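This is the structure, below, for whatever I ask next.
Apart from one protein chain that is not included, each protein chain of the complex appears where it belongs.
Order of writing sets the chain letters: A and B. Residues in each chain are counted from 1.
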Amino acid sequence: MKNFYSISDVVDLNRLIEKALFYKANPLVDKNLGLNKRLGLFFMNPSLRTRVSSQIAAENLGMRSFVINGSIESWAMEFDENAIMNGTKVEHVKDAVGVMSSYFDILALRTFASLKEITEDNSDFIFNQFVKYSKKPIVSLESALLHPLQSLADLITINEVLNRIQLNKKPKIVLTWAPHIKLIPHAVANSFSQWVNYWGESEFVITHPENYELDNAYTQNAKITTNQEEALEGADFVYVKNWSSYKKYGEVIPIKEDWMLNLEKLKVTNNAKIMHCLPVRRNVEISDEVIDSENSLVQQQAENRVWSAQAVLSEIIKSNG
Amino acid sequence: MKNFYSISDVVDLNRLIEKALFYKANPLVDKNLGLNKRLGLFFMNPSLRTRVSSQIAAENLGMRSFVINGSIESWAMEFDENAIMNGTKVEHVKDAVGVMSSYFDILALRTFASLKEITEDNSDFIFNQFVKYSKKPIVSLESALLHPLQSLADLITINEVLNRIQLNKKPKIVLTWAPHIKLIPHAVANSFSQWVNYWGESEFVITHPENYELDNAYTQNAKITTNQEEALEGADFVYVKNWSSYKKYGEVIPIKEDWMLNLEKLKVTNNAKIMHCLPVRRNVEISDEVIDSENSLVQQQAENRVWSAQAVLSEIIKSNG
Partner (left out) sequence: MKNFYSISDVVDLNRLIEKALFYKANPLVDKNLGLNKRLGLFFMNPSLRTRVSSQIAAENLGMRSFVINGSIESWAMEFDENAIMNGTKVEHVKDAVGVMSSYFDILALRTFASLKEITEDNSDFIFNQFVKYSKKPIVSLESALLHPLQSLADLITINEVLNRIQLNKKPKIVLTWAPHIKLIPHAVANSFSQWVNYWGESEFVITHPENYELDNAYTQNAKITTNQEEALEGADFVYVKNWSSYKKYGEVIPIKEDWMLNLEKLKVTNNAKIMHCLPVRRNVEISDEVIDSENSLVQQQAENRVWSAQAVLSEIIKSNG
């Protein structure tokens, strides 16, 4: 593994999941693997889980981590090639990433979609500028399009459940759109779809209101329906997430029907486990009673972020010596 | 010791003070006690002494510390139960503290009083929401009502002085109100009162203008007077601090008399030592000449914050395994 951006960077998904679970059982087994190596964490957006879990993962491998809050502590960054820098941007990505990648052994970046410039978001422009100018491996801490450390943690969590409950068929996994109060990027939904599709060990259904279709580069052969109730029927896992319209990019399209997940709606499921990447808007996306129920996996997903990051960092260190 | 919030969490105050002084003399004596343990420091308000002294204390015990500037780097937090989260708050304390307490072995929180909602402040609502949802011990880095790491450092400092000067009676400790330019919380004053009362080895006097009575849950049997000069007479220690009116909560009540502590006023004391938790408004709360005098203990108090934190973290680690 050189960079970590999407499922394409994974050589063997099941081995990666096993590795993460092995680290969960033995956090310090590779505590010297990253000795004298440095992880730089560059945040262009807020973070709680991602920041802390990545730092812990690095530390478990003996690495030192350095957090840079890009917009707050450092210089406003220019991303456009050939820009005449006579505006508010103080340093070009070419120079800043050149420097950071000489200081760090692995550089990790969080950058959200603008939800304004579809071309820029669709090319994951900012993330790829980091890749282009870095001398060292780049790890995504969520980019405009994808959130792979989250998706890996999600699959780790699903596998933990399946190891315990033993279904006699492939699980039915439903990704359901949920309401929100503002425009939200597609990264978590795209990424979950991409990873579940690649994994292939499920019946995968996506449900959302009209106009909320995801890019089919990620949804691929998943069954897609605008009927949430039908989608939930017999579900073993329900992943709840809002995303804004991709078709009508950057527009708020009001939804009249009730898409919030509550206990009533879950009755048609197969006693489904509930997933969400957090932070969650309680009683907007999901009702309190669902998220606080025994079937909720949200805390387990968050905890598994540590092992997801540790498995990935470990792979990168081993591949890049 | 499970959590550390008030004097009630202390089993044996004199032993805790001795332990802190032992650490001051032998900072690294327990350098392996916290090995592979993590302290999370969550700040909802600014901090200099508290942040750094807690980090050093953790490090002296072999722990790793992680600072999260809540409002700046992470997500705006909702504290109300059953909230319909359709406003500006992005994540519920229930979820955020759940996650943080799975990442950290001890979670520490700074949250100031709003000085707007007396009911909320009086129940130390935010702090207690952290306690309620945490799976791990919670340490106060100052809450709406109390600042126990400061009070412990204050008592350590007083004990150091008494070990040196040897009075032939219980020392007279005076907590005097001082002027300020804006509304200030009661936490330091409440907490100092609570700890000095529990300690019991002094004649404790509190002086303030009318309308500035503290909650008597903390002042208890202390002698209280609005006559500053009378209070200062024969004082061995003078703790200077502003607080806003508790009676007329959130209101600014102008004071005509001169309450700033200066050298002139100290003449009636028994060559009193001067204390303040810092930061101090010089020449508003105390004159330069007093705070820069040989009798000033403010730097010693600040330095003792390290040993106060180290003793507390050590107790918590030992109690929680």
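Definition applied: contacts are C-beta pairs under 8 Å (C-beta built on N, C-alpha and C of every residue); 3 or more make two chains touch, one makes a residue touch a chain.
It should be emphasised that the depicted structure is a prediction, and the values quoted were computed from it without experimental measurement.
The chain not shown here is touched by just one of B:D9, B:D30 or B:E59, and that residue is B:E59. Only one of A:E18, A:E91 or A:D215 touches the chain withheld from this view, namely A:E91.
Of the listed residues A:S74, A:T226 or A:S293, the one in contact with the hidden chain in the full complex is A:S74. Residue B:Q299 is the one among B:N26, B:Q220 or B:Q299 that touches the chain not shown. For subunit B, the list of residues touching the undisplayed chain reads 28, 43, 46-49, 51-53, 55-56, 59, 69, 72, 181, 278-284, 288, 291-292, 298-299, 302-303, 306. For subunit A, the residues touching the absent chain in the complete assembly are 36, 38, 40, 64, 66, 68, 72-75, 78, 82-87, 90-92, 94-96, 98-100, 102-103.
We take it that only the chains that are shown with their structure count from here on.
Put simply, the C-alpha centre of subunit A and that of subunit B have 40 angstrom between them.
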